[in-house]
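All protein chains but one are shown in place.
== chain A ==
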Amino acid sequence: MVRMVSATELKPTTYAWPVETTELRVKAGRHLAVNGLDLQLGTGVHGLLGPNGAGKTTLMRALSTVHRPSGGQLRLLGEDATSSRVLRPLRRRLGYLPQHFGFYPRFTVREYVEYMAWLREMPKAAIPGAVQRAVERVGLTARADSRLKALSGGMLRRVGIAQAIVNDPDLLLLDEPTVGLDPEQRVEFRTLLRELGTDSCVVVSTHLVEDVVAACTDVVLVDEGKLVWQGLPAALIQIGEQGGTGDSPAERGYTSLLSSHRSAS
């Protein structure tokens, strides 16, 4: 389906990076989960990799403006996201799927996505069309009027993706989007990711190295709240060809980068 493109969308941007952090520190409870992270992300799909407890979810929460950083600089789409004055206009341009996707069980898929579009302050006239388009893009057209409590885990995850992309965000944050998706849906999801990444900045946090290699244009590896490595998926595979443990070159690259980082620190 074709969509009208407004003049504001075609305006050139005045910032170098959609996401730019300097010495970013974010707390999860009392623990400093993101500790001095320097990161620059451009347009494209960025795969955020790291072991459990590396601070991926906390970083995603800071990028989605849910958590206030406790130190450092965070610039999103050219705005200083640590000041609360710019939050409202900034949040209209964000899409976010949290790791724990909470939902209201009595809402239908369409009602839920529509509610999220309304919360993101989309123009009233644009909402019904945008909702239909988002629901179609995740392949839930047939279930658009079922209640959320009647859906399976994988379908709920897709509802989560639909609500995140409904406002055509300039910065899209997906935390573990492929959990519960079957192999066929994961392949479809990767196609969707590539499509989204052509004109916006998409950050996907995941455990699955193969997803990153297949669908991302850039790999970001974090451990203990710090940036370990950033580069192309091909470069990760190249590192994996020289050693490391794992079943695929990309996994070997991932483990060898992590172990060399740990032995260095």
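Odds and ends about this structure:
Here is the rule we use: a residue touches a chain if its C-beta (ideal position, glycine included) is under 8 Å from a C-beta of that chain, and two chains touch if they have at least 3 such contacts; residues count from 1.
Everything that follows uses one rule, which is that contacts and distances are computed from a predicted model.
Name of the non-displayed chain as stated in its UniProt record, restricted to "Sigma-B regulation protein RsbU (Phosphoserine phosphatase)", "Succinate dehydrogenase flavoprotein subunit", "Zf-HC2 domain-containing protein" or "Cytochrome bd-I ubiquinol oxidase subunit 1 apoprotein": "Zf-HC2 domain-containing protein". Of the listed positions A:M116, A:M155 or A:V203, the one in contact with the omitted chain in the full complex is A:M116. Across A:R25, A:K56, A:R75 or A:R91, the residue that sits in touch with the chain not pictured is A:R91. Residue-wise, the contact with the chain that is not shown comes from A:D145, picked out of A:E23, A:D145 or A:E195. For the options A:R25, A:H46 or A:H67, the residue in contact with the chain missing from this view is A:H67. Where chain A meets the chain that is not shown, the touching residues are 61, 64-68, 84-85, 87-89, 91-92, 94, 96-98, 100-104, 106-107, 110-111, 114-116, 118-121, 144-145, 163.
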